[in-house]
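Pasting a structure here, questions to come.
All protein chains but one are shown at their positions in the complex.
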Amino acid sequence: MIREKHFAFLDENSKREIRRALLKAVAIPGYQVPFASRELPIARGWGTGGVQITLSLVGKGDTIKVIDQGSDESVNAVSLRSLIQETTGVSSTIHTAQATLIQTRHRIPERPLKEGQILVLQVPLPEPLRNVEPSEYKTKKLHGEADYSGVWLKMFEDIMRYGQVATDADHPVCVNGRYVMAPSPIPRFDNPKMNGSPALMLFGAGREKKIYAVPPYTKVVSLAFDDYLFQRERFAGKKCRLTGLTNVYLDELTDEKTGEVYYQTNDSSYLLEYLNREKEGETE
Amino acid sequence: MDNRNDVYRTQKIFRLLLQSMAYVGRNVRIPEEMVSSYPNSRISPAMMEILKTLLDGGMGVFCGTGDEKTVREIQIQTSAHRAEAAAADFLVIPADVPEDAAQWVEQAKTGTIYDPQRSATVLIECRSVRKGTAYRCTGPGIAGAADIAVCCSWGWEEIRRKKNRGFPLGIDCIFVDQEGNILSLPRTTKVEAKAEKEAF
Partner (left out) sequence: MGYVAVKGGAEAIRESNLLEKYQRCRGGRSVCVDDICGNLKKLVDCVMSESSLYSPELAALAIKQAQGDPAEAVFILRAHRSTLPRLYVTTVTDTSGMQVERRISSSFKDIPGGQILGASPDFQHRLLDYDLYEETCGDARAFQEQYEEEILREIGEEKEKQTGEAGRLPRVVDYLRSQNLIPEPVLSDEAPHDITTEPLVFPSTRSIRLQILTRGMTGAVTALGYAKIRGFGISHHPNIGELRVGSLPLRIASDLSGTREEYYIGEVEATEVEIFMMEEQQEENEKSVLGIGLGYGLCFGQNEAKAIAMSVLEYSMEHPNPRDPTSDEEFVLLHIDAVESAGFISHLKLPHYVTFQSKLDRIRNIRKENSHD
């Protein structure tokens, strides 16, 4: 019986299929390329799309960073990172700037990405039109015909009902002026990071079997009306308890002893780097 | 089946292809140590390595050399099956048949508006992807604009423009020269000739 693990787990033809899909995805920014998602030892819905992309990309010279909710130590990130490392032997880091491949769930790192870095985002529901149209067959047609009236109508109805658009995370974007895309459940705070990024962004939905991409230096615009502008989450009057930073996404936490609510930088490696930089007296 | 070394090699070559397709116009080269020799094939070894990286038994390939030996070698190396130009997932356009090249690429499939990914990738052998006719490129993958130079004689620019007129329909092109330099032009890249053809 074959007990030896194949490099990066997936067999070579699975990797080829994913690689071909990735090239097409980069050539058609924001368009969901279907692929035959393979079964992995990690549950569907837990990042298998992102992992399949990472396993198809990774090589011995890479350094990977895996985060979930902005944290390298989140149990899911630890679990995925160990699967990747066990099957490749590749080195890992928590420092965004040192990583060549970053797999992430629900955040884009605070530290701006550089050319040559690849960000792989885990996507639970790749279809931005799903909550206006449950049928995959129909949403495929809508994308083909660039018929996005449904999502605009939903935003309009929100404004009528609530006085503002009611999206939370995963606010839809328009890529390269053509495809409306679900950026994955990153907070609205992170949407602007995608516009014109020097890095390549790849999106994997394992259970839904779709791969899509935003090439570097591509226009990515969050959907909004001219008179109701796109709004990020606001942390007005709030700052990170440890660093005083106000321009980062903050976690809301409760002090166990005092019951006091406080805020802390969500991106754990960014927080750490900032604290250590201050300690060593370096300037930004 | 791929052995261990092939596994690492195809991974590295794929990363170069991805880099080339994502950062349009940058210098990307497949180093010599990643390229084996294929005595039975009339296409360049670097081109064969690209085929080995991307193709498998499910893919249809059209090879413009027309000779059985090369086609057979491609089949042995990739398990891909032979296809007509209009049906092929990958077209290989060799450097030495400029007249026929145009009509093959004209037939290449461009996908549908519902399935634009069902389109061909056209692999073009040429004399150089560093020198030759100068073009200015804009679009996704390019900060501002990128200047490229390609020496390839059969009027690819106009044919590519026609095929890519109705985005998302289109073809994606990868130019490969003798030294293993590659230049990818995804369908989103706008290419404009800059000036008179430079002497090569």
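The letters A and B name the chains in turn, as written, and every chain counts its residues from 1.
Everything that follows uses one rule, which is that a residue touches a chain if its C-beta (ideal position, glycine included) is under 8 Å from a C-beta of that chain, and two chains touch if they have at least 3 such contacts.
On a predicted model such as this, the values are computed, not experimentally measured, just so you know.
Enquirer: Using the touch definition from the top, which of A:S82, A:N131, A:S149 or A:N247 touches the missing chain?
Expert: A:S82
Enquirer: One chain isn't shown here. Among A:R19, A:K65 or A:H106, which residue touches it?
Expert: The single option touching the absent chain is A:H106.
Enquirer: Which of these, A:Y31, A:W46, A:Y148 or A:F203, touches the one chain of the complex that we don't see?
Expert: A:W46
Enquirer: Quickly run down the residues of chain A that touch the omitted chain.
Expert: 6, 9-11, 13-14, 17, 34-36, 38-41, 43-46, 48, 68-70, 72-79, 82, 94, 105-107, 124, 134-137, 140, 162-164, 166-170, 185-189, 207, 209, 231, 233-234, 249-252, 266, 268-269, 272, 275-276, 279-280
In this section, only the chains that are shown with their structure count from here on.
Enquirer: Measuring centre to centre with CA averages, how many angstrom lie between chain A and chain B?
Expert: For chain A versus chain B, the centre distance works out to 30 Å.
Enquirer: For a test of understanding, state which residues of chain A touch chain B in their complex under the given definition.
Expert: Residues 6-8, 12-13, 15-17, 19-29, 31, 33-34, 56-60, 115-116, 140-141, 143-145, 176, 178-179, 196, 198, 200, 215-219.
Enquirer: In the complex formed with chain A, which residues of chain B make contact?
Expert: 1-2, 4, 6-8, 10-12, 14-15, 17-19, 21-23, 53-58, 112-117, 119, 121, 140-143, 167-168, 170, 172, 186-188
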